[in-house]
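Dropping a structure here in structure tokens format, bear with me for questions.
Of the protein chains in this complex, all but one are displayed in their positions.
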Amino acid sequence: MSILEVSHISKSFGSKHVLSDINLTFEENKIYGLLGRNGAGKSTLLSVITDRNFANNGEVKIDSEDVRDNDSKLGMMYLMSEVNLYSNGSKLTQIIKDSESLYGGFNHELADRLIKEFGLDINQKFGKLSTGYNSIFKLILALCLPVQFVLLDEPVLGLDANHRELFYSELIQSYSDNPRTFIISTHLIEEVANIISDVIVLDQGRVILNQPVEDVLAKNHSVVGPEKDVKQYTKGLNVIGHDMIGNIRANYVYGDLDDRVLPDTVQLSNFDLQKLFIFLTNQYEGGTDNEDK
Amino acid sequence: MKTNKVTKFLFRKQIIGLGEMYVLLFAAFLVLPFIFSLISGSLSDYSLADQMRGTWVTAAFGIYMFAISTVSYENFKFLIQNGVSRPTFFNSQIIVNGLLILIGNTFNLAYQYLVLMPLVHAKNTNIFMSSYVGYFHNPFVGFIFNYLFSGLLLMVGALSGMVIGNFLTLFSKFIQRIILIVTPIVGYITVAYTASRVILDDRFQMTWVANFAKFILGYRSTGAYDPFPMIVTIVIMSVVMLLIVRYLFSKKQLKRE
């Protein structure tokens, strides 16, 4: 059992705080969704976890051992990211060979299938790849190298709809065949909403949500009905957003409902992760405040 | 654990570069002048021996060591992507440089003893030969020390290259350019100023600076040179630079580009 722990990680560029006291635990064989708007600090966090960049504070541990300057722990992770760390002049076959040697293994069977399915020309040089195939090549490495932690930063960047579909299917197949921990950072929430088991939302360098998806969805309630009744019913609850059409109001509540009686005119249902994400990261104000008036 | 694999990876990349460098060097210093003489019709002026003496294999090797150090960021990127730590990168690079020095030094000396000396009948083909070889009466011991001494010189050259190269790679491309432009200017002004003062001021002639330099070079009042002070100096310099390089490696991180 391997556990990846991030404790008290802070990082700033100049006076700008990119990460503020991040504490996270990644357990074995789960698929984590790391969500956040552009500039929320997702890439920086993944970069610090894999020791590409230094944090100002805090530490990253795998099985209680610091990963910093630690070959065996760093060798348990692979981060696929937008930044290209392979040199443009290298042939793909050479990159695979060198990566296999350094990580001590490579699933050629799977790689051959993926190369075929995605239609990747493996005899090219890395620098010649289009944005889409650049992502695809790095994804193939991520799925085929023998690591316990697969970190994917915006994995489907530049992929067309068919290739995205194929990637998600292959991700699940690979995960089923060989369960390990995935951390997927993305802003395309709907595409991964049902794939991830746990959701982490980063906003302005802080963790504002870190829960199993199932628990999160159980706390999402939309309350729809005449404005007066809805307001009455949701008074004192954690309203994180609302919609209005005419006199009909939808209040979105994140949290437990108490045992107050639901008026006949008001309907209760759930809402999805995407909506929750938008409300949480929009710094919704005017929910609870308005309710008190 | 990973040091072996990383060493192999770096060695394969850099030995190929070294081979290419030698080929280029010979092409530039031997073949090109020959072609030019041929074209300009002045073939009688072309002397293979002159051209070969002008081929500074040793210096070129030092420059190559500097060059591979300045591109160490490329290797860092690939290695950190593949879960290789900074200390392992450092250890492997030092081993690779050691191997390259061994190979380069052997090649350089073989070239000097087997090609250059018979061809141009020169005895002072490098610093050691021109200054220190007289210290040893046994030609075989002289050869051994020539090998050792040249190797140490290459090591110091390689380490200086590594210090400068790895220092530069800590910065963004923009800052690197500024440093590359400003440093020579500042350096030139400083040297020119100091030199002018030293030359103008007679009192400097016989001061401790000159004595110290003589001591380092191993000058004896008999007129002969003793190689040991120089060797010790080189070793001390190497250790200091090695520590600096290790520190610079530990500071490597991904740049925001």
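We just call them A and B in the order they show up, numbering each chain from 1.
Everything that follows uses one rule, which is that a contact is a pair of C-beta atoms (placed from the backbone, for glycine too) under 8 Å apart; a residue touches a chain by one contact, two chains touch by 3 or more.
We take it that contacts and distances are computed from a predicted model.
A single chain of the complex does not appear, and UniProt lists its protein name as "GntR family transcriptional regulator", one of "sulfate adenylyltransferase", "GntR family transcriptional regulator", "Cell division ATP-binding protein FtsE" or "Putative membrane protein".
Displayed chains that the missing chain touches over the full complex: A (touch as defined at the top).
Summary of contacts with the chain left out: across A:L4, A:L19, A:M80 or A:I196, the touching residue is A:I196.
Residue in contact with the omitted chain (choice from A:I3, A:V83 or A:L217): A:L217.
Checked against the full complex, the candidates A:Y175, A:Y233 or A:F279 give a single residue touching the omitted chain, namely A:Y175.
Chain A meets the missing chain through residues 31, 168-169, 172-173, 175-176, 191-192, 194-197, 213-214, 217-218, 269-273.
In this text, only the chains that are shown with their structure count from here on.
Separating the CA-averaged centres of chain A and chain B is a span of 49 Å. The touching residues of chain B, when paired with chain A in their complex, are 1-2, 5-6, 8-9, 74, 77-88, 250, 253-254, 256-257. Interface of chain A with chain B (complex): residues 13, 47, 50-54, 69-72, 74-79, 83, 85-87, 98-99, 101-103, 147.
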